[in-house]
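A protein chain is absent from this complex, but the other protein chains hold their places.
Note that the chains take the letters A, B, C, D and E in the order they are written out, and that residue 1 is the start of every chain.
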């Protein structure tokens, strides 16, 4: 049974494919830079995915949160560690982050159920 | 010879002391929560300081950047690792982050000179 | 017949309960501080709820707007006064606030119908 | 068959009419200023609509994007030109803009289909 | 002896005069709307100035904070009430607001000294 994470994932893939069809060199390179930013370098991928998650929370972007919640789980972060990162985002970004924290907690629960 | 990090630090301490004088319970508790958010818990302090730095960069706050640059260096992050975190902030936040990245790189150089 | 304010309220309560289950002390304290910030102190609750509403509008958070619209109505603000506060938010935040003003006006109408 | 652009347009018109009913002079004048800002003056409407679109993308407002996508198409901008403007928004605003770029590309496709 | 509030005020007046020289009707009308937004209407000026101050704090604009601190004091708000409003801004906007709170507290002290 599909949940909202699956719907997001399908939409994301469909539209990213559509964007690549556009064939704008700058946009393609940006998407490539974005992917590479989370690859192992001086920092490992696991740490960088957590940075991406917290940045997404303080900037209050639910789609970005859903994406990074999944990559953070895949990278091996445990729930307690993710909650501790949520707390940093909440303190930095304030109560305006709370609706996105509700979303993040629900996304985490949905993704754990899916991958378990 | 004082540099701009020292000036920031003096001003920060003076005004934080002034704020505590105000004696507003909610404000005091917020400052306390802010301090505690970076203490070792499920995540270690070192990781959380890096989260704080990237959040400060994407939210484009130079004072917050200066504070977290110093705590990140104190927590043991190496320059190459911090540059890799700057890159995540730059990709997430875009070219509007560049002026703050110039500031962050200069602050890092100033602080390394000071503590070396 | 449930409307979107009821749906929001149910989701908000369900997820806030889930967040408290997480049992992260910092997060719990933040939620507590958030509640206390609107309690009567030097300023009365009525004034502080209006501050929360305008802050939510200029930061463009529909869930926060829905929450504060309801608390503002409960605190006794009249429609004309709320419209005047919307105008402050619109002038400070610009036309990018207009979609959130449409949302706020609809939420206010929905909530008045519910509580009348 | 209605699509999401039509739904947005109906909701926008219904709520704008409701807002004008409110009869707050400041709000009415703001709506008027907003309309006039895109009328031909030192810059032509076509250029100003593109400015409005890029501003909406970097500020990450999907409703504003949908509105300006339509006015940009009506003003005569071609797809390749709009993609090039999307790229400017993406570089300035960073990867946090990507979900809104997916939305913008889909809205553009939907609107081209409608007006063709 | 001039302080930074006086410098800000001189610069603000000089540049606002320069902007009015530009003679752009839309800009003039916007400045006029901005002034009128804080005039007595359904809400009184005192309340609206406090709304303007909190909006300026959560949007993190020091010049706007300095302007509204002065108008709030002139409107009759007491220090304890302003601190309570700062607390709302802090909780809504998070620790990223702290540098602006330091600025606001200093501006308030400077202005009280000037007008006493």
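Heads up, the rule we're going with is that contacts are C-beta pairs under 8 Å (C-beta built on N, C-alpha and C of every residue); 3 or more make two chains touch, one makes a residue touch a chain.
Bear in mind that the values here come from a model prediction, so they are computed numbers and not experimental data.
J.: Shown chains touched by the missing chain?
T.: A, B, C, D, E
J.: Check the options A:37, A:59 or A:72 and report the residue that touches the missing chain.
T.: Residue touching the chain left out of view: A:37.
J.: Can you name the residues of subunit E that touch the chain not displayed here?
T.: Considering the whole complex, subunit E reaches the absent chain at 11-12, 15-16, 18-19, 22, 24, 26-27, 30-31, 34, 37, 55-56, 59, 61, 63-64.
J.: For subunit C, which residues lie in contact with the unshown chain of the complex?
T.: Residues 58, 90-97 of subunit C touch the chain absent from view.
J.: Write the list of subunit A residues that the hidden chain touches.
T.: Missing-chain contacts on subunit A: residues 24, 26, 29-30, 33, 36-37, 41.
The rule is short, and it goes like this: only the chains that are shown with their structure count from here on.
J.: In contact with subunit D and with subunit E at once: which chains are those? Just list them.
T.: A, B, C
J.: Return the chains common to the contact lists of subunit C and subunit D.
T.: A, B, E
J.: Count the smallest number of chain-to-chain hops linking subunit B with subunit D, moving only between touching chains.
T.: The distance in steps between these two chains is 1.
J.: Would you say B-C or C-E is joined by more C-beta pairs in contact?
T.: C-E
J.: What rotation angle, rounded to the nearest 5 degrees, superposes the C-alpha atoms of subunit B onto those of its identical copy subunit E?
T.: 120
J.: Compute the distance, rounded to whole Å, between the mean C-alpha positions of subunit A and subunit E.
T.: It comes to 37 Å between the two C-alpha centres.
J.: Let me have the rounded angstrom distance from the C-alpha centre of subunit A over to the C-alpha centre of subunit B, please.
T.: The mean C-alpha positions of subunit A and subunit B differ by 23 Å.
J.: Tell me, which residues of subunit B touch at least two other chains?
T.: 26, 30, 33-34, 37, 41, 55-56, 58-59, 91-93
J.: Based on which chains are in contact, what kind of graph results: line, ring, star, complete or other?
T.: complete
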